[in-house]
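Only one protein chain is missing; all other protein chains are in place.
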Amino acid sequence: MTAYVWQVSECLLAIALAPLFAGWVGQCRAWLQNRSAPPLWQPYLVLRKLFHKDAALATDASWLFRLAPYVVFSTMVVAAAIIPSVTTDLPLARVADAIALVGLFATARVFISLAAMDVGTAFGSMGARREMMIGFLAEPALLMVLFSAFMTHGSTALPEMVEGVLDQPHIVLHPSLFFAGVAFVMVLLAENARLPVDNPSTHLELTMIHEAMILEYSARHLALLEWASWLKLFNYACIGFALFLPWGIALHGAGVGLLALAIAAVLAKLAVAGAALALFETLSAKLRLFRAPEFLTMAFLLAVLGLLVYLLLGA
Amino acid sequence: MEILLVLGFPLLGAALLAIVGARRYAAEVSVAASLATLLASALLVLRIIRHGPMTAWNEEFFIDPFNVFLVALTALVGFTTAVFSRPYMRIEASHGRLTPGRLRLYHSMYQLFMAAMLLALTTNNMGFMWVAMEMATLSTVLLVSLYRTRGSIEAAWKYFILCGVGIALALFGTALLYTAAEDLLGGEGMGALLWTHLDAVKGQLEPRVMGMAFVFLLVGYGTKVGLAPLHNWLPDAHAEGPTPVSAVLSGLLLNVALYAVIRCKILTDGALHSALPGHMLMGFGLLSTLLASFFLWRQRDIKRLFAYSSIEHMGIITFAFGMGGPIANFAGLLHMTMHSLTKSAIFFAAGHATQLSGTQRMDRIRGLLTIHPSVGWGLMLGGLAILGMPPFGVFTSEYLILITAMRDHPWATPVLLLALAVAFGAIFSRLQPMVYGDTDDQPLPHTPALVPVFVHLGIVLMMGVYIPPALAEWYRLAAQLIGG
Partner (left out) sequence: MPPVNLSTQVVQMLAGALLLISFAMLAERRSRRLLILLIWQGVVLVASTVIVAASAGLTHLYFSAALTLLLKVCVLPLVLFRLMRKLGIERDNEPLVNVPTLMLVGLGLVIFAFGLAQPASALATTVLRKTLGIAIAVILLSFLMILARRKAFTQVIGFLSLENGLFFAATTTTYGMPMVVELGMALDLLVAVFIFGIFFFHIREQFDSLDLDQLESLKED
């Protein structure tokens, strides 16, 4: 029974923390770029503002356009439920493994792309096409990363992987995971519309990918989509922790004290990861769009390399 | 002691020439240093003949009949080339192709190059052998680009990169060799890289590691031998560098590199208990011979032509050592000697021929016999000798190699014969018009030194007719050491 409580509360925690994480990244970026930083809770303010507005819909918009934000948001919530960010004691995570997770992300992508094309504006279609191109290349890379991890840990379920690592009496370093880790970061950047693939704070429609798709949205729809994209970043970060830095996650049957510790650990990891992300984004320049496939091919190859290294070194 | 002299004189010469620079007597100093080296190596030879193989300096140096013969050959050709380059470089300088600074570089680097080759030959340590080979590359790179023309810089760059990569592979091979040996000989000391120690335990070396090591060593040092398919640097470097450098590259450096390969082959043979290393040498040798002989037809540049001929002959020698056995090894050693003497003689003559006509293009070199008969005769006789015409010594060695091939590896004979025939046609058809015919070229401003050409060809002729028993005995001993 407590497991279900934890399942629900972990979900809620993810939903609540995701805007905070996005705010933290934004703040770090502002600091690094010598701008005066927006407050940490800026994303919450944005959400409140958007939810209070009245939604305006394009005249050509169909039901798909209105449905998409809800679908996208809920897939992200389900994904958050699968990922062991605080505890591995998640009933839902036992039924859906990491491959299902990739499927969930794909579902969200399909819906948002369809919705972007639904209105029939040029930018929406362009964004959708670019998004599909990047997704088409990022997905195999992500799968390869997961395969490397599966082979190394001998399981396809994220909680079991985490438990496998944490059960070891001492730390075991895996060179294969090193490669997978780099590949994963590259996929994360591409999938979450971060630099160097896409610029989340761009105002130039011609260079947009993610922003171009949601140009037509407003009010609560936009709020949900923004929230979903923050959740996606949060989810990706938590997948990364589960795969590569699982220390701190509470195991099955842990007490409240340990769970509190686990939450603190997640917060600390998120703080570091957000700062690192901001630093990386500040240091790198945006790639020209036709370089993006190259970037993702590299991610894919690195993940394959991780597999190879695993096979050779057996570690 | 003699070893110290052999290595010391060229080093001293290099230092001295760096100070002397381009003064009038620089060339004489170079000749003197080379002569001293030659005398020292003669002393070394005498000592080996009297006392047999020896080691020196904590066994860091090792001399046996196999390498002492190469030391003597290197010192001899080094000396004659120094004699040749005295007037040759003067003519180049008066043609305005060289500045005093570059002359200083030339003389100094030449002696350093000799020292590097002699070190590679005499050292017992496989690591030092690598270092010396790298030193030989580095010292010749700047010699190849001495003229600073576009062509010479390109050639030197190619030479540097290709040989640098090759030599790096050889280093990897050396590291693997060390891996295989350190379990047996202990890692801390220097024992595990000493060839004599390795030779003593070669039967127990781990065969798989040794096999891998040999592949890397063969490809690595083979690049410097000019074995196909990594031979590309060789024609460029020969064609674009000054002629004395072409002569020592062809006549000596290739030999030294091959010597390194053979030393490794002896160890690998012992470890593998199979004919695999020999077969690899045979394969590379045949490929190089065949490829080079066909490329000979496409050459227009006289030095490129003979550079390809060097690849062809190195291929033949490699093939001979690949077959192994007393006769083939004997023939290989003999061919090594003959080739290096003949080829350097040819380059001497060709160098003066290009100075006479002011170009390296063969279709513009005409009538050498009319304008300068001794250059013409030198080129003609040298050409005939390298083509394996009896009574020159090249004929003897090629004949022996063919006979052994017919007996042991009949399938290879037609390939060899084809390559030799193609090469004959290619070189002979170019040689004739260059030597005969009319010309209006001007004679040279300084008298060329053609004594080295005829001394070399004289030795080659003598060896074709009569090999002194002492020398034959020496070859036999060396051939026995190589085994296979």
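Order of writing sets the labels: A and B. Residues in every chain begin at 1.
Methods note: a residue touches a chain if its C-beta (ideal position, glycine included) is under 8 Å from a C-beta of that chain, and two chains touch if they have at least 3 such contacts.
This structure is a prediction, so every number in the text was calculated from the model and none was measured.
Peer 1: List the displayed chains that the omitted chain touches in the full complex.
Peer 2: A, B
Peer 1: Touch as defined at the start, partner being the missing chain; which of B:Leu35, B:Ala93 or B:Leu138 qualifies?
Peer 2: The one listed residue touching the chain not shown is B:Leu138.
Peer 1: Using the definition of touch stated at the top, determine which of B:Ala168, B:Ala200 or B:Leu481 touches the missing chain.
Peer 2: B:Ala168
Peer 1: At which residues does chain B meet the chain that is not included here?
Peer 2: Answer for chain B: residues 125, 127-128, 130-131, 134-135, 138, 141-142, 145, 148-151, 153-158, 160-161, 164-165, 168-169, 171-172, 174-176, 178-179, 182-183, 187-190, 192-193, 206, 208-209, 211-212, 236, 239-240, 295, 298, 300 touch the chain left out.
Peer 1: Counting contacts across the full complex, list the positions on chain A that touch the omitted chain.
Peer 2: On the side of chain A, residues 170-173, 175-176, 178-179, 182, 293-294, 297-298, 301-302, 304-305, 308-309, 311-315 touch the unshown chain.
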